[in-house]
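One chain of protein is taken out of this complex; the other chains stay put.
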Amino acid sequence: MSLSVLIILPLLTAIALLLCNGFRQVRVVALSGAVVQLIYVLWLLGAYWQQRPAGNAAAILFEEDLTWFASLNIHYHVGIDGIAIAMILLTALVTVAGILVSWPVEKLSKEFFFLLVLLSLGAYGFFISLDLFTLFFFLEVAVIPKFLLIGIWGSGRSSYSAMKLALLLMGGSALVFVGLAGIYFNTPTANGPTFDLLQIAQAGISTDVQELFFPFAFIGFGIFTALFPFHTWVPDGHSSAPTAASMFLAGISMKLGGYGCLRMALLMPAAAQSYSGIIIVLATIAIIYGAFATMMQTDLKYINAYSSVSHCGFVLLGIGMLTKTAMMGAVLQMVSHGLMTALFFAAIGMLYDRTHTRQVAQLGGLLKVMPFIATVFVIAGLCSLGLPGLSGFVAEVTVFMGAWQREDAWYRLATILACASIVVTAVYILRAMGKVIMGPLLVEGTGSLLQQGHVLSDARWNEKLAAVLLIIGIVAIGVAPFWLTELIN
Amino acid sequence: MNASDILFYLISAFVLGTAVLAVTANKIFRSAIWLLFSLVGVAALYFWMQVEFVAAVQIIVYVGGVVVLIIFSIFLTQQSGSKMPKPPLKRTLFFILAVLLGFAFSYKIIAEYGFASAGPVKPFVVPVSAIGEQMLDTKQHGFVLPFEVVSMLLLAAMIGCIVIAMRSVPKGKTIQKHTATVGGFGTSNNLTDVPAASTTPDEVSIMEEKAT
Amino acid sequence: MNYSSYITLIPLLPLAGFIILGLFGKSLTRSAGILGTFLLLVSTVLAFYTAYNYFFVSGKINGIYPPVTALHYTWLSFSPGLSIDMGVLVDPASVMMLVVVTFISLMVHLFSLGYMKGEDRFATYYAFLGLFTFSMLGLVLSTNLLQIYIFWELVGVSSFLLIGFYYDRPAAVAAAKKAFIVTRFADLGFLIGILILAYYGGTLDFNMLIYRLTATNLSPLTQTPQIGFMGISLLTWALVLVFIGGAGKSAMFPLHIWLPDAMEGPTPVSALIHAATMVVAGVYLVARLYPVYLLDEAVLQIITWVGALSALLAAIIACTQTDIKRVLAYSTISQIGYMLFALGLSGYGDTATGYSASLFHLFTHAFFKSLLFLGAGAVIHFVHTNEIREMGGLRKLMPLTHITFLIACLAIAGIPPFAGFFSKEEILLAAWENNRFGYILGLVTSGLTAYYMFRLYFRIFWNRTPSYSNHHGEGSWTMKGPLLVLAAAAITVGFIPFPHFVAVNGQEEITVPLRFSIAPVAVAIAGITIAYVLYFKNNPLPRKWALAFRGMYKLVRHKFYFDELYLFITKKIVFNGIAKPAAWIDRHLVDGFMNGAGWATTRLSESIKALQSGSVQNYMLYVFGSIIALAAVFIYWT
Partner (left out) sequence: MSSIPLTHILFVSTALFFIGVYGLFTRRNLITMLMAIELMLNSVNINFVAFNKYLYPHTLNGVFFSLFIITVAAAEAAVAIAIIINLYRNHRSIDVEDAQEMKY
């Protein structure tokens, strides 16, 4: 049982991709790599579950520790707890789905799949790292492919979006690095400064240092997960990105930030406590304001991107509330939002492939011509608006229950406002759904294409498989959340 | 002041005078000739300092090699007799002032420091054999490693010269004037070698449609 | 008695139907409906079996029917003691609802076999019906506040799907959205109420919550009433918020606007969801938490007034509507208002009569209202219009429908011995004992109900000679059968000694004195008479009356302009006032700041890029200048 396999497998896949010839080979290799990875992750999950009842109460399992760079005491130290394995599972699922959805990508397919695999590699490495430097390293590994994916395969103002996204995320990781370096130099451990999470947690960071460096690390990670004033890369980036990149971006990449914020809040509890008011204000603004901004969007991808801002606000709200339940809710929300938004983007991508428009006003009644895709769209929408039985509800209600445990009146007010967003969410989701899926059939973008005999076909096998995979995840959490909450606990 | 001293000042005056002429002469060919004299003067300075081997190398390499190379390149590139455009007066004045200032600054430093020359304790003799032995010596004060490095450098320079000077423009390709775009997305073109037009979404999706 | 062996099957069978029909419905076509109906039949039989076991085999213990938690497991655990436990709660109210829901649903399933025949998405329709039935049964059997919330949302979404079943009709889509969003808005109150109750009660379980709040002073909610918000105690807040959720689902004023529009769905769906089952969920919710509500009389009084007001206003509006289904929808609002009115009467000191009467009315109403809807469905199926002004004289063409519709009208008007009479009597009795003003309101509503129902009846079945030919008959027996069964129920269910079974604290029968019935029956007959005068024959009287009260008529005809008010709030305030500025701020201020930062950087680099001149000599100048400067620094400053 080795966690390094999680990194080695994508690496091997990436190398194999470089040796491939022709896009048919490339996609098969990429898919099989992702599927093997998914199987391995499931196996890992099984192994993890076997450890717990066996009385293994250690916080971190499957540790591996290698000295990487001795003079700075940087280690390759990996290990997982329940939160990490939940995120890894999410990554594996979204990766397989993303590769399936990009099945027909012919343009520079080798580079495309290479970058996708690289992005997933960065995410895996990030989630299993226990060394802050390795963590940061993998965070950076995950940033660069996004820039290229959007810049090269994107649509619309792709270079602008790619630039914006890369610059903001780079700025975020610069802040993260300042925070991490601050922790590194100010932790009194026996053998000098260390990046090791466990040792730092054991040694404890003094309150002054926490309060100085927590904002850096938190805002830095926060930018990745659409913290309020730094969220503007989300709509532009997502809307310009190709379908799979949107899925990866929202499904995996934004979760890097949430996971990082959570780790920082757990590592520096004193500072998290003193800054929690600010975090909650920003998170509440993101939730409400993101939701209202979504109502006015006319492009399907913008709708989902803004709703991501709103939904990721729940992650930050859960973290900022600092109660155990709320934090669990934050993790649930990360997993749930990852699956849901990936599904949503996949559905939008499928619609766009056929109709060549994403404007709500130009679409209508698609249930008639592509029932499968429309159903996927409806399921994603219902999950987004927090329908019980799908994962969104479980996550949101957990966040609310946890948030309500803070007795302060202002925290309560923030919680109520956050609750109110479920109504706004319902409004924008139903507006989009009512127009695009229901109503009279209308496809303006391809009026001419239709006349030329193009048929608006329903989903192909690869798209069906991708959607079904994600829906299984959503329903598995929504119908039986206990397995996931037990895992996270 | 003995004859040796006078000789030194004479040589110095010669070196500096010809150097000034070399950098101010109107015609490029003359400039090269003045440079030649100046370099010969430097060689004379080495003789005066009793390092005959260096002086000999100076004459062989500089006078016999570099200057000849320069003259060749003059012949290759333009009419040797034509006058070069004079630099604008403002520029000339500015640099004369700047150079004088720099010289004064250096002069001051050198004069202040003084280099306590108690006179040579030991006469400075440079036998060629000593140079040769030390050059190829592998022991502590040997220079064999720099020697080898320099020989590699010379080889590299030789090949490099040939490659640079011989590179001819391949047929069918015009030299692209590389216009760098600020903040633009040059990467996509470099990476892909695909015309930018094909990145429009419609074509991509049409391609995807065809693929299935 | 151990119910767990089969009671979970009751909701799970319709769910199985939903999954099977949802996934494989395409290939089943006609048999989809039969499969769905069969699964529901099994459920119904099980539900009746459960009721039989519960009421007659297990019987009373200490004078009351004890609540039994038949199944219980932790679904989602928040913190120690606080978790969503999925379970099955069997108590008189839930068993009663179980019977009602399965029975009405079965009737609707049967009816739809004929009514929806030949529809494109026949299997999908049955799948959605299965989903709804599952959700409603889950709601009824909930043991837990959040469990009821979960199914609450699920019935909401199934209602959305069914209202929007004719998805290519913009009106249907708009109605579906409206229904979902309005109830969602109300659910927000419900959710916050749950959060308060759960936090201070320390549990989500109904029985535990009721025990903690009533039997002992365990909870800070009752222990220290001073903690509150805006001068109102938290308990009051929580109960009011929960009631808002209920009021939204039950379409009480001012959240009633979605229900009339919801009539865009297929008529059998209206019969099931928007008449008999889902819309009474609000009543059921308050009844579930009844012991807690008893702690706070102010909230109960609010409920009374909301109920009474809704009953009256909806009845008034119903008098002027001409769409057959909308009349029935307003009548539903009115009747549910009646139920809540009765439920809230306990706020005046009486603890028993109102509760039983309310649930009794819920019980009887389910039968005759679904009968009315199915009858209306048959009529619509026959004449292909909803507009009563285009109908008339159908009694000869649809004799069976005519008879059953008449029975239902008599039942809802409160004419003895039909079902509505008994339950209405109890409500009015409770009102008479506790709140005389409320009693008068109830009486007026009762008269109005009789009037508009018979207006409808005369208008459809008498009034003028039919302009239709009897070309395709009344419909198949799958459509007629349910009408007959429900008509039989509408006649008989009133004789069930309801308070004996469903009552707070095992309170015994309510006896209505015979002379008390005189006033309500007289009022009802008066209403029927007016309707007879105006509508039995095609005459100009209604027009005259409408003209005489022109202003009022217009106000009522436009439903007191509630829709316009809501449209103003949503369009002008929410969309233009909040959402538009938010989107604008995001694009121009927040994003503008980001772009501005980028722009500033570009400007800066533009301004210093001249340094990179490309001229070698300039570069050399920088190099030598820097060397000299550095030399000066090192020599003189160190």
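Every chain is named by a letter (A, B and C) in the order it is written, and numbering of its residues begins at 1.
Everything that follows uses one rule, which is that a residue touches a chain if its C-beta (ideal position, glycine included) is under 8 Å from a C-beta of that chain, and two chains touch if they have at least 3 such contacts.
These numbers were taken from a predicted model, which means no experiment stands behind them.
J.: Let's see if you follow the contact definition: name the visible chains touching the chain that is missing.
T.: Checking the complete complex, the chain left out touches B, C.
J.: Could you pull out which residues of subunit B are in touch with the chain that's been left out?
T.: 1-2, 4-5, 8, 12, 15-16, 19-20, 22-24, 28, 31-32, 35, 38-39, 42, 45-46, 49-51, 53-54, 57-58, 61-62, 65-66, 69-70, 72-74, 76-78, 84-85, 87, 91-92, 95-96, 98-100, 102-103, 106-107, 110-111, 114-115, 117, 119-124, 126, 130-131, 134-135, 141, 143, 146, 150, 153-154, 157-158, 160-162, 164-165, 167, 175, 177-178, 180, 182
J.: Which subunit C residues touch the hidden chain?
T.: 609-610, 612-617, 620-621, 624
The definition used in the following text is that only the chains that are shown with their structure count from here on.
J.: Among all chains, which one's averaged Cα position is nearest the averaged Cα position of every protein chain shown?
T.: Central chain: A.
J.: Find the geometric centre of each of subunit A and subunit B from their Cα atoms only, then give the gap between the two centres in Å, rounded to an integer.
T.: 57
J.: Just the number, please: Cα centre separation of subunit B and subunit C in whole Å.
T.: 91
J.: Once you find the CA centre of subunit A and the CA centre of subunit C, what distance in Å lies between them?
T.: Centre separation, subunit A to subunit C: 36 Å.
J.: If you look at subunit A, which of its residues touch at least two other chains?
T.: If we look for residues of subunit A contacting two or more partner chains, we find 163.
J.: Where on subunit B does subunit C make contact in their complex?
T.: 102, 105, 109, 182-183
J.: Quick one: which bits of subunit C touch subunit B in the complex? Just the residue numbers, please.
T.: 602, 605, 609, 624, 628, 631-632, 635
J.: Using the touch definition from the top, list the residues of subunit A that touch subunit C in their complex.
T.: Residues 163-164, 167-168, 229-233, 289, 292-293, 295-297, 306, 323-325, 328, 365, 367-368, 382, 385-389, 393-394, 397-398, 400-402, 404-405, 409, 415-416, 419-420, 422-423, 426-427, 430-431, 434, 437-441, 480-482, 485.
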